[in-house]
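Rest of the complex left out; these chains stay put.
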Amino acid sequence: MDLRARLHELDLTLPAPGRPVADYVPAVRAGGLVIVSGQLPMRDGAMLVTGPVADAVTVEEAAEAAGQCVLNGLAAADAVLDGDWTGFDRAVRLGVFVASGDGFTDQHLVANGASAVLTAVFGEAGRHARAAVGVPSLPLGASVEVEMMLGFSA
Amino acid sequence: MDLRARLHELDLTLPAPGRPVADYVPAVRAGGLVIVSGQLPMRDGAMLVTGPVADAVTVEEAAEAAGQCVLNGLAAADAVLDGDWTGFDRAVRLGVFVASGDGFTDQHLVANGASAVLTAVFGEAGRHARAAVGVPSLPLGASVEVEMMLGFSA
């Protein structure tokens, strides 16, 4: 896969890969998998959405932000693979953590925004396992955090 | 392993595998692992328990529901393996998310209901790594969500 070309077709832009924040890194390649760190919905250096869903932001806003998390994660994967996706032909797992206001139980609708970007990029091979759960709060007040696992068909 | 036969011995029934809900799927096979999506405690199309433990449901009810999540996950794994468990001889990891009322700190007791089903089915090879944590809320108001990783001894 040529990730940049594919994103261009979709009118999506690969963000600049995040830099290592501390002792951890944006993505690791190990055991035939690429494990991507939990990504926040940063775009051009700004957090897209903060605060609990649906109190501070709408489900739609959070779902779009979840899609941005996936783009950020793909940038991290692309960097660790040096742009060579040979042997990494499919999405494996998404973990979606949704900052949730009282009584919010539509975490799956927020997660759909992340899932949709993966299948747009990878096609049929983008269909992945997923866990979506509520959390009270996330780093820097983000409304959503998404971690990913990529791999190969086997 | 013949999963259906083993469940029959245990007087357990393999549920019908869930259908892909959106852009994600119930389970993915990759890198020598089967990754199962977060499963809710649905049985025969109905959610067994909703609301926070121990406010809305008891620990015992939630633990039983966690066992149902595992059965649903085994059905998902069985479907992705087309019923052929050759090379997938052991449980690897459970992630257990427990909707938790104020001050509830017995998430591990709820998770035991999930762990017990795995070891009943797989025997010694069913002993798995596990993370059990509290969450404020889960999709569709479920009291518990369980994700699984299956693999082979190595």
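Chains here go by letter, A and B, matching the order in which they are written, and residues are numbered from 1 within each.
Basically, a contact is a pair of C-beta atoms (placed from the backbone, for glycine too) under 8 Å apart; a residue touches a chain by one contact, two chains touch by 3 or more.
Worth saying up front: this structure is predicted, and the values here are computed from it rather than measured.
The total count of identical chains across the complete complex in this file is 3, with 2 shown in place.
By our rule, only the chains that are shown with their structure count from here on.
As a whole-number value, the distance joining the C-alpha centres of chain A and chain B reads 24 Å. Chain A meets chain B in the complex at residues 31-33, 90-94, 100, 103-108, 111-112, 115-116, 118-119, 126-136, 149, 151-154. Of all the residues in chain B, the ones that touch chain A in their complex are 20-32, 35-38, 95, 97, 99, 135-142, 145, 147.
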